[in-house]
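The structure that follows is given in the form of structure tokens.
Missing here: one protein chain of the complex. Every other protein chain is in place.
Entry: chain A
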Amino acid sequence: MSGSFYFVMVGHHDNPVFELEFLPAGKAESKDDHRHLNQFIAHAALDLVDENMWLSNNMYLKTVDKFNEWFRFWSSLTFLCIHIRFIMLHDVRQEDGIKNFFNEVYDLYIKFAMNPFYEPNSPIRSTAFDRKVQFLGKKHLLS
């Protein structure tokens, strides 16, 4: 499986809370000139996420939107209770991996949010969190 993934957690005010890019082992550096595109796409997907959120009982929304089809899909997981939206941009189909990844990151995030020194909805700058998410990404997405 070699696809690249872009994962972002979006907060209440459509602000990115946490971003991470997963690249297949071969590609060390992502194309810098396209990094902003990920943000654009993920941000635009929020509209559909918000729309689908009310239509589905499931927290996991599968593929909500496509951009250019051949380029990337994205999936999303929305947690109504905390209204943090997880969005994954991916260019290969990997439903199960993404679902598991989301679930584990969700657990991780809940634990992280318990920290009284973390102000909800503010960007996560914890390196420990970052490391763990990277680990999860390797486990579920890039394996």
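Operating definition for what follows: contacts are C-beta pairs under 8 Å (C-beta built on N, C-alpha and C of every residue); 3 or more make two chains touch, one makes a residue touch a chain; residues count from 1.
Note that contacts and distances are computed from a predicted model.
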Identity of the absent chain, which is to be given by its UniProt protein name, from "Trafficking protein particle complex subunit 8", "Ubiquitin-like-conjugating enzyme ATG10", "Checkpoint protein HUS1" or "Ubiquinone biosynthesis protein": "Trafficking protein particle complex subunit 8"
Which residue of A:I41, A:I84 or A:I98 touches the chain not shown here: A:I41
Sites on chain A contacted by the missing partner chain, in the whole complex: 13-16, 32, 35-36, 38-41, 43-48, 51, 123
